[in-house]
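As you look at this complex, bear in mind that one protein chain is not there, while each of the others sits in place.
We call the chains A, B and C, going by the order they appear; numbering starts again at 1 in every chain.
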Amino acid sequence: MSRRARLAMFAVVAAALGAALVLALLGLPRFGSAFHPYGDRAVAVAVGPQQTANVVGSVTFDQRGVDTLGEEFILFGSVIGALVLLRPAPEEREVGVRGAGRVMSSTGLAGYLLLPISLLVGGYIVAHGAVSPGGGFQGGVILASGWHLLYVAGRYAALRRLVPNKPLELAEAVGGAAFAAIGVAGIGVAGVFLVNLLPKGSLGSLLSAGTVPVLNGAVGVEVTSGVVLLLASFLDQAVVLRSIEEADE
Amino acid sequence: MESLPLLCVAVPLLVAAGLAAVGRWLPRPVVDVVSLLSCLGVLGLGVTLLVATGSRRVVSWVAGYTPHGGASVGVVFVVDRVGAGLAVLVAALMTGALLYTWRYFSEVESKFHVLMLLFLAGMAGFALTGDLFDAFVFFELMGAVAYALTGYKIEEAQPLQGALNFAVVNSLGAYCTLLGIGLLYGRTGELGFAQIHQALAGHGPPDALVVVGAALVLTGFLVKAAAVPFHFWLADAHAVAPSPVCVLFSGVMVELGLYGVARTWSAALSAALPAERLRPALLVGGVVTALVASVMCLAQTHLKRLLAFSTMAHMGLFLVALGALEPASVGGLLVYVLGHAGVKGALFLCAGLLLNHHGSLDAEELYGRGREMPVTRVCFLVGALALAGLPPSGTWLGKTLSEDGLSHAGYGWAPALFVATSALTGAAVLRVGLQIFLGVGERPGSAEDTRGRHEDSETGALLSRLPATMVGPAVTLLGVGVALGMVPGLGRVAEQAAQTLLDGGGYAAATLHGAVGVHAPASDVTGFTASGVVLGLVSVALALAVAAAQLYSRRLPAPVRAVGVALRPPLRILRATHSGHLGDYVVWLLLGVTLLAGAIAVS
Amino acid sequence: MTALLVVALLLVALAGTLVVLAPGPSRQAVTLSVFGLALTVLFVVLQAPDVALSQLGVGTVVVPLMIMLTVQKTRRGR
Partner (left out) sequence: MTLLPYLVAGWLFLAGCYGLVTSRNLVHAVGCLTIAQSSTYVLLLAVGYRSGATAPVFGDLPVGAPVVDPVVQALTLTDIVVSATVTALLLALTLQIHKRHGTVDPDELRALRN
């Protein structure tokens, strides 16, 4: 199709689809309605038998934990997939990073200052996933971002040499495996996959909610290492890898 | 028994994570053996489930949140014969694919195996789950891994673009599904298939929300099933993905899209959307898909692209057989899917063997060069005949059962469509088979279409001798695909499985109220009817005739050639719509959603 | 429905439109970051702090960063 034909066809189709969508949206309950049967049940279970103050955490890691198992392995598979796709092609080679040592000192200082803060915040958010907003995923992303502050602050290539992919890949796999293994352990102990086996404690305390904080920890490890790997492989592409002709210039 | 469905998902996930952790330090044979063993483990679990589901549905509530008074906060896995059968099919094809890759595909440590095992887990989870959102999650898992596997050969230009088109179109389809889930959640407040069914029941004719919500949810699955006009990604992705991955794409992944349509409709939507609402859209979509793909298939010379369009043509037939929403035709469809998976899997592996031996997938470039590959030659040609519907192969049995079921349901035109489609796609496969393996027909001159020439083999260097681990899976898959047609009573079992699949009320009762028993009504399906055998032979004869006409086009009588010349301009337009352009594909997808919603609304 | 909610919604719609209309990918990475921030605000107003935290990390940092790195690599010639 030519650009104009494509656009014209889109205009017609989008108008029809938009109208259909509006008709459908009119059939939804009024915005802000009190009709949430599943949500009400989930809240009752979370604050009742499961003693999980953060109900979203309870739904994510306990009541609908298998969704999250799938989600973690989507992340895991995508990171592996991205590593496969971004592997150096036969005609590419790594070049030294020119100028990587010449980061502005103020940026470097800010990076070093922000690093402990982001590590602290990230760790806190992972640990408190069962009692306050956040959890393994959110904390993991913050930890991974903190890690990248180090790249900004220091020398990229030196840091990459210091912490290569191998341990990160290992950590990512172990985090993912831990989640699946806790699920299988449920079958071994109680005959039920992903059952919340551990003592539930009392609502709002750090060690409440049974396996929810443990799973949060596993996800935290996986997400941190996974996101670091992902960003690092893109950084490698942008900074380190060149085709042979480019490298020879 | 109740924990088996979850193990089908958890075992490959655990092994995949384990391989990713320590795979780099393991010798390659260990990686191969461990992945194969976990496939065989899932196969064993699936077979156990298949046996158990003869008399009941296996219902397992994850984390033990069993329902009280028909309501639960948990996610449920509900397995019936069809779900268990799909899990078995997935594991069996994956075993064949991994055997084929024995010792090869080692560019990035064990990551190919890790991706394949995640793919296995995603497909098994999709087939076994009883929750709409959970199905979306597994759908995305198999999608994400499939995109990476499609683009695995980063040294070449085409795989990358094929993977990108595949990924964008499938993702957009999945987001449509999620929008639909949001709409249905707003209406029902539930996510489980059975819970949605229960909440939708008894509200009279469907309103705009249910119609559009259903259309959006089904869109994601129909994209996977490659129904026109959602189909454009299929040929792009199949043509470029590694051969063992194509076996899974063609043999079961696209079929899982249809399964998603069938399951979501029967287990959840059928309470508000009677079969009459959905039937026209599926039937018309199926007919158009079969015809478009048959024509496109005839026009190809690139082996994998040709096989991809053949898969799509069969998807059109499957869509028609499903569209009747009757147990007899759906039972036939189930047999057809199994037979097709074996035969098409074998054909894709044969294409891979040619690529690894000769470094090309272009039928004209390969002309006569398959002569010294005796096993591959027999395998490919028998596969082509089975695809055309030669009795008593499994593809033939599925075809004839579907035809019978459709005729009895009042669709007298269906057998003609089935015969024509199997003949045309069979002809295309036969034509290239005869060219490559026997050097039949006019030696092709300089063709304008040079796609497919000089492709890198999948094994690094070209193989002068093909190992048994590569040839064996192709022969076995073909053997199973052909032998299925001779299994006594298969049609009856399939019809009963279809009955259970289409019984939405029974599904809800089993899931929410513990009524797991399945009663299997008597069925008089036999399969071997005189008319079925005749129709099978007719389509094979037609296939041979069309293949001969293509091979000796210059010797055809003038009037026949005139018809061929007259058909060229419309064919050119049809080919031009398969432009490889992302923007085009997105517009077609949106058109498809709109038409689907419209068809459900006015039916 | 509070005024704050209306503002957050309109901001999201506007930012989303700007992302689509952004002339090139590098400009888009910036608007995408703003869009991520607008979504974060909306999620907070909709009483979804868990989601807001996720969106803050993913939508304003990780995704725009990946896009920016890709832009940098694809801007060069072959």
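By definition in this document, contacts are C-beta pairs under 8 Å (C-beta built on N, C-alpha and C of every residue); 3 or more make two chains touch, one makes a residue touch a chain.
Remember, it's a predicted structure, so these values are computed and weren't measured experimentally.
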| request: Identify the residue among B:A157, B:L438, B:A541 or B:V602 that touches the chain left out of the display. | output: B:A157
| field | From B:E140, B:E326 or B:E455, residue that would touch the chain that is not displayed | value | B:E140
| request: Kindly note down the residues of chain B that lie in touch with the hidden chain. | output: 133, 137, 140, 143-144, 147-148, 151, 154, 156-158, 160-165, 167-168, 171-172, 175, 178-179, 181-183, 185-186, 191, 235-236, 239, 296, 575-576, 578-583, 586-587, 590
| said: Under the stated touch rule, tell me which residues of chain C contact the chain that is not displayed. | reply: 1, 5-6, 9-10, 12-13, 16-17, 19-22, 24-25, 28-29, 32, 35, 39, 42-43, 46-51, 54-55, 58-59, 62-63, 66-67, 70-71, 73-74, 77-78
| remark: chain A residues touching the chain left out here are 3, 6-7, 10, 14, 17-18, 21-22, 25-26, 28-34, 36, 38-39, 42-43, 46-47, 53-56, 58-60, 64, 67-68, 70-71, 74-75, 77-79, 81-82, 85-86, 89, 131-133, 137, 203-204, 230, 233-234, 237, 243
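The rule is short, and it goes like this: only the chains that are shown with their structure count from here on.
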| query | Rounded to the nearest whole Å, what is the centre-to-centre distance of chain B and chain C, using the mean of the C-alpha atoms as each centre? | reply | 37
| So, what's the distance in Å between the C-alpha centres of chain C and chain A? | 17
| said: Which residues of chain B touch chain A once you look at their complex with the stated criterion? | reply: 2-3, 6-7, 9-10, 13-14, 16-18, 20-21, 24, 60-65, 71-75, 107-108, 111-112, 114-115, 118, 121-122, 125, 133-134, 137-138, 140-141, 144-145, 147-149, 151-152, 154-155, 183, 185-187, 189-191, 207-213, 215, 577, 579, 581, 583-584, 587, 590-591, 593-594, 597-598
| query | Touching chain A in the complex: which residues of chain C? | reply | 1, 48-50, 52-54, 57-58, 61-62, 65-66, 69-70, 72-73, 78
| query | For the complex, which residues does chain A have touching chain C? | reply | 31-32, 54, 56-57, 125, 133-135, 137-138, 141-142, 144-145, 148, 227, 230-231, 234-235, 237-238, 243
